[in-house]
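Just one protein chain is left out here, and the rest sit where they should.
Up next is subunit A:
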Amino acid sequence: MFKSAPLTAERSTEFQIKGINDGLLVTLGEGEWSVLREYLLHNIEERSAFFQGARLALDVGDHVLKAAELGALRDKLGDFGISLTAVISSSVVTEKTALMLGIATQIQPVKRLASAPKPVEEPVHVNGETAVFLQKTMRSGTRIQNSGTVVVLGDVNPGAEIIAGGNVIIWGRLKGTVVAGCDGDEHAQVCALEMTPMSLRIANISLDEKPRKSKPGPEFASIESGTVIIQPWKHPTY
């Protein structure tokens, strides 16, 4: 790990480059986004041989980045032969932008999914659990991952993925892939206005039916006596 001297006097925290498992992690620190961006590119230009071919994770702090901005930066980095693999941010907007552009928002993807289930002593229901609310249709290739609840106002198309630690609520048609209670919470539920998932899993139990003929009306999926069942969503019980 090495640090470089700040470019301008008003920069309060320092720009850092760190080696991680999967490439390089650059922390931009605080300051104006345009200044930080300039500084990053300046640094890369100076050490182009070092950065050539690198897989870069970028910690942008709390900066709110829109798709055009982040996309342009990714292309600019691409011109230097750098692939932007992850964007770490405390801003939800920036995280969503990154996800939409197919850029990860964590350095190490959660590998727990594939591995053995965590023993469920008691499902943890934290009161202040964070929920993600997405107001758009999720198209093929998009993915939302959250440790709490995921709420989508729109359709979830085939090829889209939702992975939630808690419940998944879809005000629209569910045709894609959903995992609820991915950390082993068997009380998690999935509901949608039209339930025809490509695949659906709660905790470690999958819906074993093949893609179903769409039934009119909202339905919800939950675990009952060890299997995932789908039933009409008549009386919201939660």
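Quick note on the criterion: contacts are C-beta pairs under 8 Å (C-beta built on N, C-alpha and C of every residue); 3 or more make two chains touch, one makes a residue touch a chain; residues count from 1.
Quick note on the criterion: contacts and distances are computed from a predicted model.
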item: Listed names "Thiazole synthase", "ABC transporter permease", "Septum site-determining protein MinD" or "Iron complex outermembrane recepter protein", matching UniProt entry of the absent chain; value: "Septum site-determining protein MinD"
item: Sole residue of A:Gly141, A:Gly217 or A:Pro232 that reaches the chain not shown, by the stated touch rule; value: A:Gly141
item: Omitted-chain contact residue, chosen from A:Arg47, A:Lys66 or A:Lys234; value: A:Lys66
item: Chain not shown, touching residues in subunit A; value: 66-68, 71, 75, 78-79, 97, 100-102, 137-142, 155, 157-159, 175
